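Just passing along the structure, written as structure tokens.
The complex appears here without one of its protein chains, the remainder shown in place.
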Amino acid sequence: MSRFLSPRVDYTLREALSNLWRNRLMTIAAILTVAVSLSLVGSAMLVKQAVANATVQWDHGVNAIIWLDPSITPAVRESIHQQLLAMPEDIASCYYNGHKADYAEARIVLRSEPAAFQALTPATTPPSYRCRLRNAVDAYAVASHFAKQAGVKNVTYPGQAIKTMRRTTTVLQDVLLVVAIVLMLSAAVLILNTIRLAIFSRRHEVSVMKLVGATNWFIRIPFMLEGFLEGLAGAACAAGIVLWLQKVFDSVVAKPTASGQPSALWVSTGQLVTTEIVIVIVAVVLSSIGSGLAVRRFLST
Amino acid sequence: MSRFLSPRVDYTLREALSNLWRNRLMTIAAILTVAVSLSLVGSAMLVKQAVANATVQWDHGVNAIIWLDPSITPAVRESIHQQLLAMPEDIASCYYNGHKADYAEARIVLRSEPAAFQALTPATTPPSYRCRLRNAVDAYAVASHFAKQAGVKNVTYPGQAIKTMRRTTTVLQDVLLVVAIVLMLSAAVLILNTIRLAIFSRRHEVSVMKLVGATNWFIRIPFMLEGFLEGLAGAACAAGIVLWLQKVFDSVVAKPTASGQPSALWVSTGQLVTTEIVIVIVAVVLSSIGSGLAVRRFLST
Amino acid sequence: MIRFDRVTKIYNKGSSPALRDCSVEIDKGEFVFLVGPSGSGKTTFMRLLLREELPTSGRIWAAGRELGRLSNWRVPYLRRNLGCVFQDFRLLANKTAFENVAFVLEVIGRPRPVIESQVNQVLDLVGLGQKKHRFPSELSGGEQQRVAIARAFVNRPLVLLADEPTGNLDPETSIGIMKLLEKINKTGTTIVMATHDAGLVDMMRRRVVELDQGSIVRDQHRGVYG
Partner (left out) sequence: MIRFDRVTKIYNKGSSPALRDCSVEIDKGEFVFLVGPSGSGKTTFMRLLLREELPTSGRIWAAGRELGRLSNWRVPYLRRNLGCVFQDFRLLANKTAFENVAFVLEVIGRPRPVIESQVNQVLDLVGLGQKKHRFPSELSGGEQQRVAIARAFVNRPLVLLADEPTGNLDPETSIGIMKLLEKINKTGTTIVMATHDAGLVDMMRRRVVELDQGSIVRDQHRGVYG
């Protein structure tokens, strides 16, 4: 390696790697802690996104959906519309979701049931009214009022399941995030301390370097690089773990359930990639803070 | 304080506390990591126990329960028994759970529905046959065969819910345990390294102590105490966190559901206490390993 | 008191010995200068006595014990009989003169009142009674070395080992330290002092043991430096 790099780059890399190896116990602990904390951050993000995906139908406080026949005539639709307006004591507000909007949504919700989605076209996808009710317990009354009307296919309202799921995931996310933040703190301190120990075990070398006129950055960079390498190694592990967790989760939990219920918990590739990028960024920030503090505090001129 | 303690105990405590304070960043990180890792261990234990409690009915591979009338006559019961024996291609094995056994079980399963449990007495609790089927999908056939017979109250078999729950919690437990073990490793290394830094920053004192004839244990004990204190502080945090998590969990997830489905996830006080004890023991072991290694390696004679 | 019997010390296999085949006997109450060029083995001699190292061959007796047979846990008790002073003082910067000296007695578990009286007594002996609450940084080099000597002596050791105790001091201050060591010697404490300072050795006219490349090349009563 040393043949192809400039002496200075070569020196920097050599120093950083040998420091990491010298305190390998510490290095491993730092990497693992970074990995665990970032995996938790990643998991929290994925859980949030998966639940959002699964419950996209119930966004904006919607708690009842009246599905219409795809072939409904404008007159029948108008009559239903008037009836909805006529129930202001039960129904707070409604909005109409057309064929195309529902087809687009189905693409997300039915993602894990591709056969069911294949069978749909925009034209055959039922349009719907999305309603917020004054009182969630009125849902049954509203449903039974509309269910048997002409032009209405069926009426769905979220069961206990969706509420529990949202509550659970909110708590789960909060817990994951708190734990992740605590661990990030530990990770930063661990990085700071590997560097501190490295500086300590090289204090003779450092004092000689200062005496003979090494610039501050020449002395600092190998130590900071050490912190960066730890952070990146941790991020790489975390990225792997998140990918694996998502697979496990997919195969265990994310099974299709009866329609109307929230369907499979899944995340898109885009969301996964975003999560991985966030992990790397957090790692870089984390290790910069750790190593920055360490060199600033323990390598003072 | 120093007035009431022997000079030696006083010295030891003073040293340990001042070392902890000197490296407070490190100390906090070590305590937090211990706390998080032990909380995860505790959570894994609680989840396991809660699921075991909730699914105690379905232990030993039981996948269908035939509930009998509490007032069933021995003759009718004998006829049902014969029918069960007569279906060897469907039913692998059955056992009879009497009034008292079912009453005892109800005490656990109905724990979060005390009103329902209050209404029961041993005599009014239905006895049951617990059957393992050759094939879980036969459950519906078995159920419909027995459901309308004289002397049978109803037949229950676990839905998808219980299977998903068991699979999910197994995965969750495994993940929690792996993460906990990784973090325990980090925690031990962090403890080791706080002590290492303490030894390092006191190396002059230590070398003087050695020269003037301090015994090995006199030198070591304050440092080891430091590790212990970190471990115990971490355990205390973890114990608090587990208690709190259990409360949150109780209030969010553990709602009574339709009977026959697994009911509330809960753990008994005894199980909680056991978990807390395990946490403290693990902390003591962890910090002993960390501090033992540190003094052995960095305080060699 | 101290006896070396054909002691050889080789630090690293293959390298030449730091001490080779040394035999010497030092009686109670003697004052011995250890002289010789750099690397001749003076510090090694001290380290062997303190059992910081074990000899490669040969046997050493100190304070009535054969060091090779001493189990590890007894080493601290041996060291309580051997006070040491070094060129760089080795005082704790965050403790006052009094605390530096008291530390020794705390470490070996003496009760408070005993510590109090013994420390004051020995600080008076070295002439620092007035400055006992100063920190090392508030004392001159010579005064710091006096504190170090007080620390080495407070426990009334049988032997006081001094490895170039005047190496960092100017000639005048050095003579003061020598006088102090002589005073301590008069209380019956054996003193072994390694030094490069020809002036001091010539002035004192005490026993001189000269090492060269690990061998004892001279052992002279009332000797001079070279």
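As written, the chains take the letters A, B and C, and residue 1 is the first residue of each chain.
The rule is short, and it goes like this: a residue touches a chain if its C-beta (ideal position, glycine included) is under 8 Å from a C-beta of that chain, and two chains touch if they have at least 3 such contacts.
Remember, it's a predicted structure, so these values are computed and weren't measured experimentally.
**Q** Quick one: jot down which shown chains the absent chain touches.
**A** Listed by label, the shown chains it touches are A, C.
**Q** Looking at the whole complex, which of A:Ile72, A:Met209 or A:Val278 touches the chain that is not displayed?
**A** Spelled out, the listed residue whose C-beta touches the missing chain is A:Met209.
**Q** If the hidden chain were put back, which of C:Asp27, C:Glu66 or C:Asp170 would touch it?
**A** Checking each option in C:Asp27, C:Glu66 or C:Asp170, the one touching the absent chain turns out to be C:Asp170.
**Q** For the chain that got dropped from the picture, name the residues of chain C it touches.
**A** Contact residues on chain C toward the absent chain are 12, 15, 36-39, 87, 137-138, 140-142, 164, 167-173, 196, 198-199, 226.
**Q** List every residue of chain A that touches the chain not included in the displayed model.
**A** Against the missing chain, chain A presents residues 7-8, 11, 204-205, 207-216, 218, 301.
Just so it is clear, only the chains that are shown with their structure count from here on.
**Q** Point out which chain occupies the most central position, where each centre is the mean of Cα atoms.
**A** B
**Q** Taking CA centroids for every chain, report which one is farthest away from chain A.
**A** C
**Q** Provide the C-alpha centroid distance between chain A and chain B, rounded to the nearest whole angstrom.
**A** It comes to 28 Å between the two C-alpha centres.
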